[in-house]
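Note that this complex is displayed minus one protein chain, with the remaining chains in position.
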Amino acid sequence: MSAHPANALPLLERLPVALRDACTSWLPESWRWLANSLLSIVAIFVVFATLFALLTLAERKILGRVQNRPGPNRAPLPFLGIRTYGLAQPLADGIKMLTKEDIVPRGADRVLHFLAPVALLAFSILTFAVIPYGRALLPVELDAAVLYFFAAGAATELAIFMAGWASRNKYSLLAAMRALAQLISYELPLLLSIVPVVLVAGSLSTSEIVEQQGTWLFGVFPQWHVFTPWGFAGFLIFFVAALAESNRSPFDLPEAESELIAGHLTEYSGFKYALFFMAEYFGMCALSGMGVTLFLGGWQAPIPALAFIPSYGWFAAKLLALLFVFMWIRATFPRLRIDQLTRLAWKFLVPLALVNLFTAAFWVLSSGWAGPLAFARWLVAGTLVLGPFLVLGRRLSAGLGPRTYRYA
Amino acid sequence: MLGSGLLQGLAVTAKNLAGSFHDPARYVTTEYPEQRTKLPENYRNFPFLVHDDPADPNGTLRCVACQICEKECPPQCIYIVMERDEKGKALRRPKVFDLDISVCISCQICVEVCPFDAIKMDQEYEIATRNRFGGLLLHREDLSKSNAYYHQIHPTEAAGVDAALAEQKAKQAAAKAAKAAPAPKAAATTATPATAATAQDSAISPAPAAPPPASAPDTPANPAPANPPPDA
Amino acid sequence: MSAAGELAGLSAAPGTTVRAVNDPFHGDLLEVSMGPHHPSTHGVFRMMVTLDGETVVKLKPVFGYLHRNHEKLGENTTYLGSMPYTDRLDYLNSMTNNWAYALAVEKLSGQPVPERAEYLRIILAELTRLLNHTCLAGFLLQDTGCSGTPLMYAFREREHILDLFEALSGSRMMCNYQRFGGCRVDPTPGWLAAAARLVDGYGRFLDEYEALITGNEILMARTQGVGVLQPDLAVNAGATGPMLRACGVDYDLRKVDGYGFYPRFEFRVPLGDHGDTYDRYMIRVLEMRESIRILQQALRDLPAGPIIDAKAKNRGLRPKAGEAYGRIEGPKGEIGFYLISDGGPNPYRYRVRPPSFINLTVLEDMCLGQTVADAVVILGSVDIVLGEVDR
Amino acid sequence: METPGQIRDRILARFSGAEVTVVTNPGPAAQHSLLVGAAHATAIATFLRDDPVLQLDTCSNVTGVDWPGREIVETVRQPLAPEEDADPAAPPGVIEEKIKRLVPGSLEVVYHLYSVALKHGPVILRLRTADRAANVTLPSLTPVWRACEFQEREVFDLYGVKFTGHPDLRRILMWDEFQHHPMRKDYVEPDDYEWEPTPHDAVLTKARRHYPAPPAAPEEESTP
Partner (left out) sequence: MSEAPPAPAAPEITAAERDELRRHGILLTSLEELYNWGRSNSVWPLQFGLACCAIEMIAASMARFDIARFGSEVFRPSPRQADLLIVSGTVTKKMAPQVVRLWNQMPEPKYCIAMGACAISGGPFKQGYNVLKGIDRFIPVDVYIPGCPPRPEALLHGLMQLQEQIRAQKISGPEAPRHLRPEASGEFPVPEFGGSDLVPPRNPDLWEPPTIVRAE
């Protein structure tokens, strides 16, 4: 974990680390790091597995509320029979999934069919290692943390391809091809969208990036990257690409229910299916976490007055807010088509991200401008962001638009 | 601008999300089984047989086993055997009245064609069962329900039926007294002022229900005019 | 987009030659059988799709998975006995099916219909049109990949219409309401007031629905220019209803045949210019707004009087020998009944002209050259109900 | 719109040797139809479609009808051969004769044609096969109206009319292995009513076949 001067922090802030240290303090020094790492892994896994369970429920509830209905609310607690607004629902689903028969289709590649969900989950867990969850909570301090994150994250699509290929099902195969196309298309804008952050921060270390966002303009306005023109654009590009990377609506093409039954999941049952589901949510969490880290100030409080709330609290709040947006979007949008998906990536997001790189460069260059020049700086950067957006947006939606109709 | 339509859509869903917590129009769930939608009076689900005396549910069935409904039933789910005495004389009541609700489509044609107001539509729908053959073939005993029950589920319609029957009885009595031509045949055509007028209001209109029209003749099998039959 | 147009020639579709499935030069084609169990085939429809990558190069519909012998049963049942069966043809729109059948029988037997009944038929038919188009909008958006939200809103409104149907006819879906020579149940003032409230509020629902989705760029991208149908092909292939009008062909039986009392009402017929999926969707939305106008007029002007002709015979109807073809503008297109009577209690021949079945004739023409995702959406925009397609 | 008679006359003027007769409809609907011989059917259909006065550009409905062979008693009026010296102005003598005749069955296909462009219709075409067994071939009108494609397939499937010139004549509603044409009046459906809770005579008879000796029915308790 990070090398913060732990004692300088308030108790609440230190609490998770202190607990861990208390647990391992009896071990000899040479063993302690291993135990610490294992404990961190377990802690992360437990936290995110619980979050996954709650997120599935939250998603069903939010979808329900958007659709004017309550969502799951009847499953009583086991043995007690008390209804708790459906809190027990994920547990019931989990028990059922665990005990469900596991079917491997005849003619499927048994090894790959088994490996795919495992690999997917493994890769998505790997990405959790470099996200700073709090001031003192960074599992692995890596110099090239951002690079590591995207390298591990990209491998998940490979697992989807494995699943699609191994299932020996035509729908799964189509899904596999879609997943690959999607991977290739969206890895680029995803990476390009964070280059400006790296450029401005001058570091690939996530903790460093978060630290740098910890200042306040006039003591009120947080200096998060999203509140700059390039950061805003970068965040939007990142978010769209993250939606695509985590196969969420409107980019859930591999799983496209109305077209490909369940896509790469068509032949998965029982616990393997649950693993896929889990990995999807883990991926979503990881990407949201990275988005929070890079653009939304990580664990920093929005105003200094609220800094007494522990940093991991802020991180969690921002993470949940982003996840809510994921679900909100899922509740609203139709799905894109595969060619439109790739076109959106190559003809819109990638050029925008490239231009955004220049905007960021300009931002860095003009960092000394003050007074009226500061205004000019915003104006120029804003134009650099908005102009290409309008031009490219118009080109992208050429020929599309509302129509007027005649009457006989 | 690209994205404005998307934002508009998000606004609508957000409005519904928030509205589901305070706006009854945006939270429309009836939490069955704790809450139930009030069934409109006209609601129909499977027929039943009306009997007049709860003390003798099978003896006072209005059904005379004329088998008209059996013949007219589109999916052919009614089976009637008339009861006969030792000499083979028809007793004008059903010995067997079986109704297969695994086939019945609740089309109400049996009710429309019945000249004796003997078969009416029930409103029971919680009849899911594990027993395919035992649970879904209803016999005369299962089908027989009291007139009071009929009044309970279709009050307006039942009142009309009762009035018509009383009228018919009075007329029969009068006819008998006058030793006039045998009435029953003509009486059979007396209209059921069937499906009730206020029946439709109860479930849908929070506004005070309008007074029922004097009579609403609408049994197409027997399109009686609005005024009572001439021989009444 | 243009590919479909080029291929839409009259001779093209049935025998269009495509590459061999196993082609050493260009790579293999993928044959996918979509359906009869598929989330987007609206029941048990099946499409044998041949794909080149994601592009559809051949599409053969397979029918019959819901062929429940409606016509044969109709020939073994009395005229009245077939009425509840028509409910189950296009099970979303029992009221219009009832009307079409009643109309055909009335033509066959020369049965007049009282004025109030004609008004009621129009009210219920237009409510059915609202119901059907609302559901279609929901299902179509479900096919484009919405996670249920538009469908939920559509069904929320549908429930309100169903409440009206249930209060009037006793059943939510299988109304069995029309009779030869009139209708079965007279609505009460309370029912009419409830209907008027619903009609007045429906415009607001449509506004919200359109705000949710009509301007959505993703929907436009998914539907504009997708599944273009040429007007001359549409006419030749017997397409009817909103599908035909989306191609810009002005043909609405309510205007053309003027059955019922439609000529008394003021309404317009919206026409599309592109004939694509978006037009098919929008035409339905605009038709709903016209339906609201018709409903407002009908509810305002509903005359008093009997709801069924005094001489009308339903039970034991034996029309004179002869034949009749009666058709109305159903929500899905021209729904017609062709009846031949030999003077008996059952029709000698009972034939349903199913609009969604015949509208599917051009499915392959619309889908060729599009992607598999489009095929699903195009099928959704045809608006089929399998009960009617297979009968 | 022209009456069926006018249309027939125009067709006959255009195609010499074509068989076209007006079939009158005695019912109140009075939708009369044209019975067209198979030989010229495609040409006549094309003519109807392209004729500027009619422009029957769409075929709304295609129906199969089965007319099984039946025995009819009909009165035949035959003019007596005029006698040599009869007054030519007098009406020729007639003898009436009642004969029993076996009308051979046929399969009929009915096409309802409408004009979308001119908004009129219907013009009803009827085509008849020679019999119901061997000669059940009719020309397909799908090349003229695409609308007939699936409907003719349906008629083929359910009635067994073979349409020549149809691009894709396969069974459409029943499965390919199916051997019968179920909408024909003499079709016997498979015997799969093994048990029906409310059997009717026909069904009960069928069901009995599965139970050569049905178990003795217990007497239902009679109503007091």
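Which chain is which? They are A, B, C and D, in the order written, and residues in each are numbered from 1.
Following the convention adopted for this analysis, contacts are C-beta pairs under 8 Å (C-beta built on N, C-alpha and C of every residue); 3 or more make two chains touch, one makes a residue touch a chain.
If you're wondering where the values come from, they're calculated on a predicted model, not measured in any experiment.
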| item | value |
| --- | --- |
| Displayed chains contacted by the hidden chain, counting the whole assembly | A, B, C, D |
| Contacting the left-out chain in the complete assembly, out of C:D52, C:E115, C:E159 or C:D342 | C:E159 |
| Which residue of A:R69, A:K170 or A:H225 touches the chain not shown here | A:R69 |
| Contact residue for the chain not shown (choose from B:A14, B:L91 or B:L136) | B:L136 |
| Option from C:G43, C:P61 or C:P189 whose C-beta touches the chain left out | C:G43 |
| Residue among A:R60, A:R178 or A:R248 that touches the chain left out of view | A:R60 |
| Contact footprint on subunit C, counting only the chain that is left out | 36-39, 43-44, 64-70, 72-73, 76, 84-85, 88, 91-92, 151-152, 155-156, 158-159, 172-174, 386-387, 390 |
| Interface with the unshown chain - residue positions in subunit B | 28-33, 36-37, 45-46, 74-76, 81, 95-96, 100-106, 125-133, 135-136 |
| Positions on subunit D contacted by the hidden chain, ascending | 173-180, 182, 187, 189-190, 192-197, 199, 203-204, 207-208, 210-211, 214-215, 217-220 |
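Keep in mind that, in the parts below, only the chains that are shown with their structure count from here on.
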| item | value |
| --- | --- |
| Higher-contact pair (C-beta pairs counted), C-D versus A-B | C-D |
| Farthest chain (mean CA position) relative to subunit B | A |
| Whole-Å gap separating subunit A and subunit B, where each centre is the average of the chain's CA atoms | 58 |
| Interchain centroid distance [CA atoms averaged], subunit A/subunit C, Å | 43 |
| Of all residues in subunit A, the ones touching two or more other chains | 66-69, 331-333, 397 |
| Subunit D residues counted as touching two or more neighbouring chains | none |
| Subunit C - residues contacting subunit D, complex | 10-11, 13-15, 63-64, 67, 69, 71-72, 107-110, 233, 235-238, 240, 244, 249, 251, 256, 319-325, 327, 334, 336, 338, 340-341, 348-349, 351, 353, 357-358, 360-362, 390 |
| Contacting residues of subunit A [partner subunit B, same complex] | 62, 65-70, 328-329, 331-333, 389-390, 393-394, 396-397 |
| Subunit A - residues contacting subunit C, complex | 63, 66-69, 170-171, 173-174, 177-178, 249-250, 252-253, 256-261, 330-340, 397, 399-403, 405-408 |
